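Here the complex is missing a single protein chain, while all its other protein chains stay put.
Entry: chain A
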Amino acid sequence: MKRLLGALALSTALTAVPLLAEARPVTITTQMSAYGGGGAFVAFYLTDPQGKYAGTLWMAGQQSKYYKDLRGWRAASGGDLAQLDGITGASVGAGKTLKITVDVKDALLDAGYVLHVDAGAEDMRPSPNEITMPLSKAGSGKPVKGRSYIDTMTVSF
């Protein structure tokens, strides 16, 4: 199990919600399923209440060439690589667990923001929006089922 720390500014989100600059650590624990392929690329990103892209939390997988398979993330974010500085890590193998901790502004919780997870792996069908879940305190600590690459994902505030 690895613990990764992402220092996330989420600047776009900040301008949308100017109040309350308090931030808190959010831990996302992702248990991959036995999907039968090589290391998976996984993108964690947020959209705002209007469905517009609000920022990327983490990108597992470092070869930008393969980001095109993460279609949901690319469509939302525009695929700009500069925004990934400091928030990328290794791809995640089948059956492995990825644990990341990022700072998220309090103002984004229970405010209609949605966490999206895209996943894909070499020679496999990519899975955009493998998981979508509202960023709400009520969901804290409750495992959410994934579609094909992810077994369960738990977000804890």
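Basically, a contact is a pair of C-beta atoms (placed from the backbone, for glycine too) under 8 Å apart; a residue touches a chain by one contact, two chains touch by 3 or more; residues count from 1.
As a working rule, contacts and distances are computed from a predicted model.
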Omitted chain (choose from "NADPH--hemoprotein reductase", "FtsX-like permease family protein", "Rhodanese domain-containing protein" or "ABC transporter substrate-binding protein") - UniProt protein name: "NADPH--hemoprotein reductase"
Hidden-chain contact residue, picked from the options A:Gly38, A:Gly112 or A:Pro143: A:Gly38
Residues in chain A touching the chain absent from view: 35-39, 62-65, 68, 90-91, 94, 123, 125, 147-148
